[in-house]
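Structure first, then comments.
With one protein chain held back, the other chains of the complex are shown just where they sit.
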């Protein structure tokens, strides 16, 4: 375990606007710290409700080594539980996704209702209290069909985020979609390098030809690098979006989240190799194709693109100090028909390629920051979102170390007395 | 290394009749603790003498990372040694089993006799004392052909076990068998989950159709769940076994071991898919097929079934906190002929399937107990042997931590002075 004093001194010595010190990216104990301080204490993007459309549908994943199950309950509500039986601790739902009328532990067939209550436990004695042995619940928040969960006892506030992003996302109706495709890749890098990679397009020109066919690398409407063409494009598109009542100005997300609508290159309307539509059927009630994309992310584990014809969710989960799982999910209108309205390859080609390119970049980044000669380097102005991210991360760790402080003293006393 | 005070407090907080706390099942330091406190300080089942029938036959395995060799010596006696050359420490016997007139280190050809003494070491100087460089011996106890070893300097008592189980086992003459088949599988679970899985049949109905074709899931002659049919079956079979002088009542093994003879389902005489014999030739001097099975286990690493026509030994060895090797060995009468008296598939089908099913169950158990949300759960009454096991285990660790206490203080002083 990391000594709190050591962590405090590392945080105190941190230089704002620079990448983090080596151990944050490489050390197994810091991975455990991240699981505790960040991933066990924040709202995490889990899935879209479209992934669990019917009562009893579920998906599973693990936060560090802690398995959770997210499911659709009896009345259509979304629930989430620790996926560990209260008898001898087996995982209950063993597959990545599935369907069950009730959750039955495969070991000794303890039966849980979809609300987590223990319905039956055969062979247990008469004085066994089923009420004390229900599944431990996990906090859930559904925002326009996006499911966020939090395993902390007391989750941080998410209301501000919800209020801010809903106007941007709601018109795309993520909850009225179906999954067209999803894929998970394992990247050989710390999750923070994966996030940092996502937070800037400084690297795009060198690595992402498919993406740059449609995406403009400027992240702000008033990017100082932007030329007259971009300014004209912005004026034209924002006028169109204003006329449709679609918000586009950057939301005030601070270091916690970001939400903005930005145009594609002139003539492009979707993330395809040539900018043409990815799906004939538009999302929600849209009739206009030229909506650019709403780029929304929230710390620590999610970014998204909301277009006129499809939505892409990205979910990040740390596996170890040097490995991260990235799940990408492409969604189209719930009535869109594969082979008629859209083709998988056309839909996913750009981001499948982009993800693979990023995986190579972050693996090289990981190898380099593992060096004893590595020292934090300065972010470029166009990497301002990395400054936001590392500031947020440092504050999160700082709060955690103060929470630890009380407990730590107790543990030390126990050791000293032993 | 685990802090003794921390370990003491974990043991003190343990709730009897509940599964263990998370770190006992998941933590690498606790794996090391188990190797030290349990596997380096207990009698371990190694093999059947039938696996090393001739002078110079040997088998090897590792206790944690400590290689040992068990061999048949010059006068038919069984010996065991640390399988590490006294020169520069190479393993001497490099294969899992083999035959050697003498043990010759493959590195520099130091030659050891089968009694461990160093016979020759070429190029060593005149004043080199061969007598000081023999193989370090390991304690051996052979019980009815079952070889138990202990690498502790002073092994715990095994006489009580030997006296108690011999009357049950001896009539099956394990020492007059031959190996028909053996297989080792690696299970993705802590060794204690493997043992707990073996100590109850609460899970059988949900997972083991092949096994339950013949095995009755009640573990006691007076199981409170048993119906009238079982009582009648017990009366009938025990009368038969009494008439043959074969003991069947539960031996008084406390938490250390268990030995009992129990019947198969009516009509079944062996662990085959239909209950029919697995081998035409009966063991020892038996003429009666309907002997049920003697179920015998001993902590920490062994369980067995002794039938009228074959014997199955199970040997458990921890590999890491989350991996365990299970070796299963099927033995038949030494004169039985494959293809004539028995067929491998018929002989092994039931337990090969059962082992594979258990491997899946314990892997799921491991995933679930790794959760930060896992808390120890209550054993069912039919899991009473798990209460025995965890009580025994906790006592074993408690004894170890007290032994450590003296040495620990010395180490701390050294650190403080450094």
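Each chain gets a letter, A and B, in the order it is written, and its residues are counted from 1.
Everything below uses one rule, namely that contacts are C-beta pairs under 8 Å (C-beta built on N, C-alpha and C of every residue); 3 or more make two chains touch, one makes a residue touch a chain.
Here the structure is a predicted model, which means the values were calculated and not measured.
When you scan B:106, B:156, B:254 or B:267 for touch with the missing chain, the hit is B:106.
The chain that is not drawn here is touched, among residues A:91, A:180 or A:369, by A:369. Of the candidate positions B:64, B:134 or B:284, contact with the unshown chain belongs to B:64. Although one chain is hidden here, its contacts on chain B can still be listed: residues 40, 62, 64-67, 82-92, 94, 106-109, 121, 123-125, 128, 133, 136, 151, 414-415, 417-418. Residues of chain A in touch with the missing chain: 3-6, 8-9, 19, 26, 196, 202-203, 205-207, 225, 361, 364-365, 367-382.
As a convention for this text, only the chains that are shown with their structure count from here on.
When chain A is fitted to chain B on its Cα atoms, the angle of the rotation, on a 0 to 180 scale and to the nearest 5, is 120 degrees.
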